[in-house]
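Only one protein chain is missing; all other protein chains are in place.
Right after this comes chain A.
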Amino acid sequence: MVTTDEKGPLTAKKKSVIIRSCDGDEFLVSESAAVLSTSLKKILEEKEDRLIHLSDIDNKTLAMVIAYLSTHADDGLSDDLKRSFDQEFVSGKEFDVLKYLVLATDTLQVTCLCYTVAKKMADIMKNKLVEWVRREFDIQNDYTPEAEAEIRRLDAWAWDDRQLEDD
């Protein structure tokens, strides 16, 4: 595999691409891995030079996405192995990390990974309390206490069996 996450100036060889994160670090990625991202594929089709600058994806997130792309571009791996890689990939990751991942995969249009991450986030959310969800999504509660009570009353059906419980 051509992929490396070594830092420092890189020169893209044929069939590879350099991707620069918003922190300025550069990653060497095989073209076969890069084109699994619909956005990167489009960029590569349109421009000559092999350096792509992603101004809104940080180092840590980019490295994870590239690891995913490289694994999925590896023809030597069976589909089963790739599937179990996907499960491993999201398991145990903090919600905050998943937020950056879902945003990055949405920007890069890596549909499969975006799906896996969004599903994982939904699974985590399922049993949490309102306060937890507000905190993790940085949601400012802009209801008045009266309005909130009214919503709870109106939508009582959604709360019947104590959804969004704390862990």
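Throughout what follows, a residue touches a chain if its C-beta (ideal position, glycine included) is under 8 Å from a C-beta of that chain, and two chains touch if they have at least 3 such contacts; residues count from 1.
Operating definition for what follows: contacts and distances are computed from a predicted model.
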item	value
Choices "Proteasome alpha-type subunits domain-containing protein", "Transmembrane protein 231", "RING-box protein 2" or "FBD domain-containing protein" - which one is the UniProt name of the chain not shown	"FBD domain-containing protein"
Where the missing chain touches chain A, by residue	22-23, 56, 58, 96, 99-100, 102-103, 106, 114, 118-119, 121-123, 125-126, 130, 133-134, 137-143, 148, 151-152, 154-155, 157-160, 163-164
